[in-house]
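For this depiction, one protein chain was excluded, whereas all remaining protein chains were kept in their positions.
For chain A:
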Amino acid sequence: MAEQQDDPKKLEEFQERIDNGETIEPKDWMPSRYRSQLIRMMSQHAHSEVVGMLPEGNWITRAPSLRRKLILLSKVQDEAGHGLYLYSATETLGASREEVLQQLLEGKAKYSSIFNYPTLSWADVMVIGWLVDGAAIINQTMLARSSYGPYSRAMVRICKEESFHKKQGYEMVATMAQGTPEQQEMVQDAVNRWWWPTMMMFGPHDDDSPNSAELIKWGVKSKTNDELRQSFVDRHVEEAKAVGIEIPDPELEFNEETGHYEFGEIDWDEFWNVVKGNGPMNRERMKAKQEAHENGKWVREAAEEYARKKRLQKEKAS
């Protein structure tokens, strides 16, 4: 969407509405950049939910018990639902579903870099639930208060389901952390591999994040990347301690004065490399999405044909 200059007076009125804590609805006037930023952010979010089904979907057939299999199935189904809520919300801004999806399939749109890491063992599924969904909740709870109505309403719905995802993950981690030495090693290994990529989920440092200030000014976000990352660390380090898991960060230390955990520096080279499409699983994920779209074509065609037949039957009967 082309970005035009906005009327300064309207811009001022818009800012006033935001500062008063008002919610912006689809038909309201909004700055063109507010619209384009939201389309970017929300579609990226939708893609992340949909691509996020892949690393876990891998393990449905290999779940260790029927209970775990049922849980994982409904979790993966939830992710599909989250994608749909968000695609619908993005459409209210005038971005068509087809267009937005096409951008993903052509590799033009981004999704969360976390899903470009492989799931090597069942313990990875547990740790994704605990850490990745734990990080997502922190981000999404904030977005549930976002200034754009359809986004915040989709987030409220998503947060309710996301806390189930996190809890089932943490329950599994806790169970395995008390298991045999082998099981303990397996879960620790998964935490070692996922900790840092999860820390990266909150995005670059505030100084390097070009969009943050603008999004905060417009009430889309209410906390910065670094603030969100800090609350993730504070919460999850305590949870790790409670079940005897070690966090793979030698610099991790509790600061009595601030009441927060201090942590080591993220490997930003790795972060940018994965964002740019060179992570361990970027190509596989994209290929899987493209194939799913292509191989699902017959389902869409069948649905259309079914609707057509129904309509004909109805016409005949009347």
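One rule holds for everything that comes next: a residue touches a chain if its C-beta (ideal position, glycine included) is under 8 Å from a C-beta of that chain, and two chains touch if they have at least 3 such contacts; residues count from 1.
Methods note: contacts and distances are computed from a predicted model.
One chain of this complex is left out of the view, and of "1,2-phenylacetyl-CoA epoxidase subunit B", "Cysteine-rich domain-containing protein", "Electron transfer flavoprotein subunit alpha" or "4Fe-4S dicluster domain-containing protein", the protein name its UniProt record gives is "1,2-phenylacetyl-CoA epoxidase subunit B".
Only one of A:Lys27, A:Lys108, A:Lys297 or A:Lys316 touches the chain withheld from this view, namely A:Lys27.
Hidden from this view is one chain, which touches chain A at 25-29, 77-78, 81, 84-85, 88-89, 91-92, 94, 96-98, 150, 153-154, 157, 160-161, 303-304, 306-307, 310-311.
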